[in-house]
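Missing here: one protein chain of the complex. Every other protein chain is in place.
On to chain A.
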Amino acid sequence: MYRKEKSIQIKNSASALYNNLGVLRIAPRRLTCFTAVHANVVNMVSASWDGLNYSHRQLQSKEPNVATSTSLIMQAAFCALPSRDLLVVTSQKGIQMYESDGSTMVYWHALDTPETNTGQGMFARGISAVCESFICVGVSTGAILVFDVPSKGSNITLADVIEGHKESITDMASECCGGEVCVADLVSADDGGNLCVWKAGEEFSLLNHIPGFDISCSSVKLWKGTAVAGYGTGQIRLYEAVTGILHAEVNAHARWIYSLDVAPFSGLLLSAAEDSLVRVWLLSMSPESHSVEIGHLHNECVTDTQICGAKFCDSDGYAFAVTGYDLSEIIRYTQS
């Protein structure tokens, strides 16, 4: 179903972090941008569609005016808003936002240092663009920061801090469904496996809370009102976001899931785990039962590699890319 293409070499190997691959498809310029985090650096590479040009860039985590320890980056992700695309980088020190080519930093938000010295340092993790103009970022305390992003310029402001989680945020995902009432705009996941479902707006409101089973939900996606969640047990669960009804449960992987992605137009789902496997599934809405179904399509094994990022390169799922711990390349697959 898919065949392996020529890999893209990156300057450093990818670190073992959840959802460690960012992809942005820029059709007008016929290129795709990829990002992979290595410790305190984001490796960016822009690949032209004809396979002839690759340009690399590295972004360092920054902590202005604070010359202390290196700050490890937890995640880097592209946020595609209707008016602009931004690259958001979250670290132990704070949140940086760049123009999507990584050329200019347009915003920096420092995280507060915690009062209590817990076993986990403070960090930000979990990034999602939401609706017209929001970018949401999760924090290790469980809080979610909501940033208001103007259509251009650097006048980005922290609009809200929403509390719904008590444990560290792991991942967030959104889906924009127009102005329908009671349709979920954002789902957030935490280290206890809990999911929160939100409606965006001037004030974000909590639509539902789906409890976990003390196992991290490391990756979550939203598709047609379904929260697709991947867990440390290797399971994938499909929940109807607003009601919390469990529609399907898959014993998908033998180890911790690190990354999920959905191709919205086709309903293809990608799951990748520490067991070295990437699996492709098909989500479909059953018209009779109005519930989502899942079927398995394809497996790819990346030998001896614990995969940390897997994403489709386009909304149909025609191609996808994969990163692995200690791997200095982005592996690509296209439908054959």
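To be clear about the criterion, contacts are C-beta pairs under 8 Å (C-beta built on N, C-alpha and C of every residue); 3 or more make two chains touch, one makes a residue touch a chain; residues count from 1.
The criterion applied here is as follows: contacts and distances are computed from a predicted model.
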### Query
Looking only at the UniProt record of the hidden chain, which name from "Eukaryotic translation initiation factor 3 subunit C", "Tax1-binding protein 3", "DNA polymerase epsilon subunit 3" or "Organic solute carrier partner 1a" is the right one?
"Organic solute carrier partner 1a"
### Query
So which of A:M1, A:A39, A:A80 or A:L158 would be touching the chain we can't see?
A:A39
### Summary
Answer key for A:P28, A:G119 or A:G153 versus the chain not shown reads A:G119
### Task
Give the residue, chosen from A:F134, A:W256 or A:F312, that touches the chain omitted from the document.
A:W256
### Task
Consider the whole complex, including the chain that is not shown, and state which of A:T233, A:S266 or A:Q335 touches that chain.
A:T233
### Residues in chain A touching the chain absent from view
12-13, 15-17, 38-39, 67-70, 72, 74, 92, 117-121, 123, 167-168, 170, 190-192, 214-216, 232-235, 245-256, 275-277, 289, 291, 293-296, 299, 301, 303-306, 325-326
